[in-house]
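Contents: one structure, followed by commentary.
Missing here is one protein chain; the remaining ones are kept as they sit in the complex.
== chain A ==
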Amino acid sequence: MPDMTSKTDVQGDSSTPRQQALHISNLAFRWDQTQPPLSYPDITLNAGEHLFLRGPSGSGKSTLLSLLGGLIVPDAGTLTLLGTELAGLTSGQRDRFRADHMGVIFQQFNLVPYLTTLDNVMLPCRLSRKRRAQALPTPAKEAESLLTELGIPESHWHRRVTGLSVGQQQRVAAARALTGAPELILADEPTSALDSDNRDRFIELLLGLAAEKRSSVVFVSHDQGLAKRFDHQIALETIQ
């Protein structure tokens, strides 16, 4: 049964006047009543800072992302995002909150297969008015410039995403997460399907663009080699 303890605490200085992107304390969750709960270390992350979240399989990394995304609610503890206590929101409000403030990148299969590359990138702008307003100058223009920066050839923009390579798909997913400048980007092992060249390039582009959009990135991975690029790192561990 997985149980987590904090190995390294977040080094961020919570006394700075910057807005907190994320604050969790005493957080616990269980998928199943017959199992002991997953519990998490307290984390505070300031706006614009990036967090590396490491841990073996089953340590609850993805569950933490689901909690942060508001898709599931914690059994105990508090979870505050951008000054908003998620537990105080209804599930509909949490969906709204996620659409307005968060970008998400999965491990793989990130794209809606029947939409074009551009439509996939602009999907958050169609689900959130706020993101649409923040996509400057227009959602389409912003998507195009993101795709250019992420190195997706223009010939793919208006085609369905099924023709893209895995590396390209992950970069399109990054463009989608970044569009409309969300405050928080949740990335669930986005580089695990990539080779090392692609991986380094991906991280570089993601963090570079996130800095441009002033977005905080919560990056989950078990690849310790990536940790040095982040402001903070936390390891979740399974205690046998």
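A few points about this structure:
The rule is simple: a residue touches a chain if its C-beta (ideal position, glycine included) is under 8 Å from a C-beta of that chain, and two chains touch if they have at least 3 such contacts; residues count from 1.
Operating definition for what follows: contacts and distances are computed from a predicted model.
Considering only "Cytochrome bc1 complex cytochrome b subunit", "4Fe-4S ferredoxin", "ABC transporter permease" or "2-oxoglutarate oxidoreductase subunit KorB", the record for the omitted chain gives "ABC transporter permease", by its UniProt protein name. Interface note for the absent chain: among A:H23, A:R54, A:H156 or A:R176, the touching residue is A:R176. Of the listed residues A:S128, A:Q170, A:T191 or A:S221, the one in contact with the hidden chain in the full complex is A:S128.
Counting over the whole complex, chain A has residues 31-32, 62-63, 65-66, 68-69, 71-72, 91-92, 95-96, 98-100, 102, 104, 106-107, 109-115, 119, 123-124, 126-129, 160, 176, 186, 188 touching the chain that is not drawn.
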